[in-house]
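What you see is the complex with one protein chain gone and the rest in place.
Note that the chains are named A and B in the order they appear, and that numbering of residues resets to 1 at the start of each chain.
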Amino acid sequence: MIAAYLVLLIPLIGIVYFTLAGHKTDTGKLNIKFNGICLLATIWLAVNVLNQGRIISSNEAFLIDPFNVYLIVLTAFVGFTTSIFSSPYMAHEKEIGKLSDQRLKLYYSMFQGFMLAMYLVLTTNNMGIMWVAMEGATLATVLLVSLYRTPESIEAAWKYFILCGVGIAQALFGTILLYYAAVQIGDGENALLWSVLYENADKLNPEILEIAFVFLLIGYGTKIGLVPLHNWLPDAHSEGPTPMSAVLSGLLLNDALYAVVRNKMLVDGATGSNMAGFLMMGFGLLSFLVAAILLHRQKDIKRLFSYSSIEHMGLMTFAFGIGGPLATFAALLHMTVHSLTKSAIFVTVGHAAQLAGTQKIDQIRGLIKTQPRIGWGLLIGTIAIAGFPPFGVFTSEFLVLLATMHSYPWLAPLLLLDIGIAFAGLFRHIQPMVYGIPPKDQQAIKANLWPVIIHLALVLWLGLAIPDFLANWFSQATLLISGSTPL
Amino acid sequence: MNWLIAILQTILFVALSPLLAGWVKCCKCWLQNRKAPSIFQPYRDLLKLTYKQPVVSEQASWLFIKAPYVIFSATVLAATVVPLIAVDLPTSASADVIVMVGFFAFARFFLALAGLDIGTAFGGMGSSREMTISSLAEPAMLMAIFTLTMTASTTNLSLAIAHVLNEGLILRPSFVFALSALILVAVAETGRIPVDNPSTHLELTMIHEAMILEYSGRHLALIEWASQLKLMLYGVLIANIFFPWGIAQSFNPQDLAYGLMAIMAKLAVLAIVLAISETLVAKMRLFRVQEYLSFAYLLGLLGMLSHIILEASR
Partner (left out) sequence: MNIEQLDFYTQAILSMAALVGLTSFLMLGQGRLLRLIFVFALQGFLLTLTTALAAYSLDNPHLYISAVLTLVLKVIFIPWMLRRQVLHMNMHRDIEALKNNTFVMLGGASLMVFSYYVLHPVVQSSSAVMLNALAVSLSVMLLGMLLMISHRQAIAHVVGFMSIENGLFFAAIVATNGMPMVVELGVAFDVLVAAVLFGIFFLHIRTSIDTLDVDMLNRLHEVDK
């Protein structure tokens, strides 16, 4: 349990430290250290959970089970690698005069604030606190989206703030309805604890839970970026600093999906029908379709990949919606590989944009000639995210497809077609950026591509062979979510 | 006996209405630091007008001459429907609140026709304005009344009042809305500030006065009386539906006297409220009346909704 407290404490210290002493020069390195220690703490926590099973803290405030501990480790990992990337990136931004010391200080303290909110979402045992933390994550990142203070970035941040704020209000309403249903069967103050709720799931009034779930799905779905609630997502991703895009895409979306899945587990327990699943499938499929089509019409490289995020989140939502051990397993795997790949891509994209001095796709050309590492990184990242073997995304997409063919065979061709559309959408833009003729005065920049290499290597590894302990871990989580294991 | 009381009540209605108008005028004068005319001044005005010979334009048709009588009698008939001092009267048993609204509409129709009849610019303008306002006010009024009738499960006024009376003091959200809506509508329908100003003849703003500009003598007296009666009708409606306490439920003289005292006191208070609001509020532009009345409609609608949503029985 100490590990869990540590995970929360470290970012808290980080916020305080950076707020007070963020003007010092080595903040970037320090940020890496904070996230590194946090990663170690989460690994310690994960080992504990895998050995002992579910942990509930003595005051019932925190609940760590195989499902969320895996997301905690993933969060810490992506946070760590992104901080490695952000240190030189932000230094470069400061050098070219886009940011002041003051803003940098804000950036680092809010980075830690965001991490804290994410850890709190994942570890808390209280549904209400989860909502509070989720809103807190928005509040922490909203000033980061507008960090550059350009009219576009302010517009994006305003949209992000308002849409997510309004959206997540629906989730609180759903939470209130759920609390009401839980109070009906007694246990007032503790009625919002996941541990209590799961025990009593079958006693809750199914009709109320169905209504509550609709609100919860709309609320957290706004954060996942499900169509038609996705409008904020490409804007926020494209206008903020790139490390922010990487963590938003790699972490925030996952955690919102985590919230939905938690609620789905509860609602399924109460209703005994797959109503929640059907809703998720519908929204997921719609997002998948719309985002894949919109990929073709993008002109900004970060927007391009944020639509790709919507597409993949849609696929995950769809897979969780199908339910069943295979689909759930696939969705968990997809969550992991998508986070890793997408944050790697954003890191590369950030460097590419710095290299070309713009985010416009038609002005980024010939990356592979100017700086081969960035070019290759972008190419391999895109191949991975598009679902090519032997990368992990292929494995997970294949499993989703398999599960779909098993449960809803008539949807399988649609999925396949869509994967094809998305692939074409990505490649028509990526190909000239990587291979085209570079502008004359384009010069290589100082870039740290280690995060990309590590992430992509991991994704490759997951595609070739899922290590035993990880497979075991996933199947424990799958057991928790869907009630049986795929292995 | 019942019929006798019903007739008596109607006579009371007709007789007391100028008094109410006089009282409102007095209150307004006091509030505005003016010397008030006698409270009986409206009676003297009516009497004076009756003695004078009416002047009728050459272009006027029979409609112009008959209209005042029609208007006055329609308003008196509407008055028979509304319980003044006692509930459970045969007149109000035979006709419900929708009939009352119908009588008002009937009177207004003839008033508008009479305004158009002579073909002067002001008459036509007044008629058109009056019809605009009433077409907006009537739905709002019906909405407020429906809220009430849904609670009492009857459109009969005397039964509804008895229902409210028997329930005792209950804070009903729907009544709060219905009351506000009805007050707004009453202000608009009786042509008071801020919708119309009864005491001026300003070309650009007048509504009611524009229609009756050509009338004189006893015709004018009848129309004036009818509009005083209408003011009192709305006052009684508001007072007796929402604050029915004091109204006589049996026909013994003591109760009736008590009922009369009660309604006079209630009307006196309402008149003071009206005078205060007329002193404080400025007349609004004609084009904003539409907003004002849609707000009244909204209140009525909210009253109905809150009846359904909040007061649903289990």
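A few comments on the model shown:
Heads up, the rule we're going with is that contacts are C-beta pairs under 8 Å (C-beta built on N, C-alpha and C of every residue); 3 or more make two chains touch, one makes a residue touch a chain.
Model, not experiment: these values are computed from the prediction.
In terms of the touch definition stated at the top, the absent chain reaches A, B within the entire complex.
In the complete assembly, the contact with the undisplayed chain comes from A:Thr150, out of A:Thr25, A:Ser100, A:Thr150 or A:Ser273. Among B:Leu4, B:Leu171, B:Leu204 or B:Ala282, only B:Leu171 touches the chain left out of the display. In the complete complex, the hidden chain is touched by one of A:Gly165, A:Gly282, A:Pro390 or A:Gly436, namely A:Gly165. Set against the missing chain, the residues A:Asp65, A:Asp235 or A:Asp268 yield one that touches it, A:Asp235.
The hidden chain makes contact, of the residues A:Lys105, A:Lys264 or A:Arg303, with A:Arg303. Interface residues of chain A facing the missing partner chain: 126, 128-129, 131-133, 135-136, 139, 142-143, 146, 149-152, 154-159, 161-162, 165-166, 169-170, 172-173, 176-177, 179-180, 183-184, 188-189, 191-192, 205, 207-208, 211, 231, 234-235, 238-239, 294, 297-300, 303. Residues of chain B that touch the chain left out of the display are 167-168, 170-174, 176-177, 291, 294-295, 298-299, 301-302, 305-306, 308-314.
Criterion: only the chains that are shown with their structure count from here on.
A separation of 66 Å divides the Cα centre of chain A from that of chain B.
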